[in-house]
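Below you will find the structure I want to go over with you.
As you look at this complex, bear in mind that one protein chain is not there, while each of the others sits in place.
Note that the chains are named A and B in the order they appear, and that numbering of residues resets to 1 at the start of each chain.
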Amino acid sequence: MKKWHISNLYLIFVFLVLYLPIIYLIFYSFNAGDTMDHFSGFSWRHYGTLLSDSRMISIVLNTLIIALLSSLIATIVGTLGALGIYSTKKAAVKNGLLSLNNVLMVSPDVIIGASFLIFFTFLGFSLGFGSVLLSHIAFSIPIVVLMVLPKINELPATMVDAAYDLGATTWQTLTKVILPAITPGIFAGFFMAFTYSLDDFAVTFFVTGNGFSTLSVEIYSRARQGVDLEVNALSTLMFIVSLLLVVGYYLLGRYNQSRRMQRVKAAEAKINQ
Amino acid sequence: MHKKTTYLIPYMLWIGLFVIAPMALILYQSFFNISGHFTMGNYEQYLTNGVYLKMTFNSILYALIITMSTLLISYPTALLLNRLKNKQFWLLLVILPTWINLLLKTYAFIGLFSQNGSVNDFLRFVGVGSHQILFTDASFIFVAAYIEIPFMILPIFNSLAELNPSMINASRDLGANSWQTFRRVILPLTMPGVKAGFQAIFIPSLSLFMITRLIGGNRVITLGTAIEEHFLVTQNWGMGSTIGVVLILAMFVVMYLTRDRKAKGGRIQ
């Protein structure tokens, strides 16, 4: 076991700040009153409202579908793109591609949203699920590329060459050598894409239509009348679910690890016999 | 890998349709005034009207402060996280807060920072007395940095995780102390992560909008606020696009300054 470092205090502080507003939101989701500035007593009231609000639940489902689907597709396209950028030989072309890649990362959402809207109407694309999905894929691709590319760059060039020398085809090299090595980057890209998609308001607002709505758009338009604590209740539930997922992921990882360790130990025991 | 390029088709299609086309559209629109006539007036106004130049200067200043404070907090955090057991788990815990809607978190900060908010309650309790926290530069920078921290920790963390431990051991074996190892080995080798974080934060900070209003009370006007207003409120898409063009140019400059120098002239190793 590692020793307790004084520096852990710093980490605790950072986590505390990161979670402070979230704890605040969760705390007030149990408020019997209607606002976030005065706690007048404990109540499940806002959870009740939430569960009977079928419009809200439907919007949450829409939001999750868009986020998962768009980040999945963005991850696939982005990973391929990163491989492409990596294999580009000319430095100028490479830098050009990288700059184009980053345009959407750094453009203000309002501009992206407005230009996508013009673009979709120009194509005669009807606004709704499809346009929102396409837009989310579009603005998530660059972050995937940025997450995956460093991992590819860190691949020792000799490894790829060795694979070719040993007679592997392009496909084999890709699936057996490169992809396994950059999997952490791909996952990081997926998570970031998911995050971007969940958080986006401005782009979605422009390109949505025909009754399709996502959570952020709904929250922004409701906020006109002050934030509804029903939304706090919803965030609390979503937070708990994602926390459980993260903890589950952690436990799974530990389980796999300990199994592997056991296998290693068993193998060692065999050798020693 | 050298021969096939078909797998690049979706990515190229994306660049063409969702990057170049919108960019061309923005450039095209920046040449039209509010009444729809072709003009260079928007650029002229941007360059001669002191308001926009001042705004640009302010935005750059604030974005630098935000990026730097984010970096100062994030680097040690990433460094310490990287030493933990189950570091991937802790990293996920850093990303988790970003899944809660930004507007809601901002409202939570308003609740924390307001005159009768928790922070002022605490200050009164300690005996410092209450202060105006909302609508100050400090609170604006704090909240902006708060939002960006996970996006800075992530790339730095990744480059630290990639760091070959034998490098550090070698440095120690050669007699370097912790500080020297950090300064000469760890820091240079994690510069790509820092640069990635810088890119991911600096330009979006130039174009922050919502929190400038909610937390900054519109006392801080960034280029993003102006774009937002021109697109959504004043319907002057021409001027909004002009500022957009400026932002895209700024991005290319930042990209150039933080480019990967190793890539130039092949690999030197």
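Methods note: a contact is a pair of C-beta atoms (placed from the backbone, for glycine too) under 8 Å apart; a residue touches a chain by one contact, two chains touch by 3 or more.
In this section, contacts and distances are computed from a predicted model.
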_So one subunit is absent here. Using its UniProt record, which name fits best from "Aspartate carbamoyltransferase", "Thioredoxin family protein", "ABC transporter, periplasmic spermidine putrescine-binding protein" or "STAS domain-containing protein"?_
"ABC transporter, periplasmic spermidine putrescine-binding protein"
*Would you indicate which residue among A:8, A:40, A:126 or A:257 is in contact with the undisplayed chain?*
A:126
*Tell me which residue among A:7, A:40, A:169 or A:221 touches the hidden chain in the full complex.*
A:221
*Could you tell me which of A:17, A:51, A:68 or A:155 touches the chain that is not displayed?*
A:68
*Using the touch definition up top, pick the residue from B:134, B:194 or B:208 that touches the left-out chain.*
B:134
*Could I get the residues of chain B that touch the absent chain, sorted low to high?*
34-35, 49, 51, 54-55, 107, 110, 114-117, 132, 134-135, 213-214, 217-219, 221, 226, 229-236
_Please output the residues of chain A touching the missing chain, sorted low to high._
34-35, 37, 54-55, 57-58, 61-62, 64-65, 68-69, 72, 76, 114, 117-118, 120-121, 125-127, 131, 175-176, 179-180, 183, 186-187, 190, 205-206, 208-211, 213, 217-218, 220-228
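Note that only the chains that are shown with their structure count from here on.
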_Residues of chain B that touch chain A when the two form their complex_ = 1-5, 7-8, 10-12, 14-15, 17-23, 25-26, 73, 76-77, 80-81, 83-86, 88-89, 92-105, 107-109, 111-112, 114, 116-118, 146, 149-150, 154-155, 158-159, 161-162, 192-193, 196, 199-200, 203-204, 207, 209, 223-224, 227-228, 231-232, 237, 240-241, 244, 247-248, 251-252, 255, 259, 263-264
*chain B contact footprint on chain A (complex, rising order)*: 2, 5, 7-8, 10-11, 14-15, 17-22, 24-25, 28, 36-37, 76-78, 80-81, 83-84, 87, 91, 94-95, 97-108, 110-112, 114-116, 118-119, 137-139, 141, 143, 146-147, 150-151, 154, 160, 170, 173-174, 178, 184-185, 188, 191-192, 195, 198-199, 201, 215-216, 219-220, 223, 227, 231-232, 235, 238-239, 242-243, 246, 249-250, 253-254
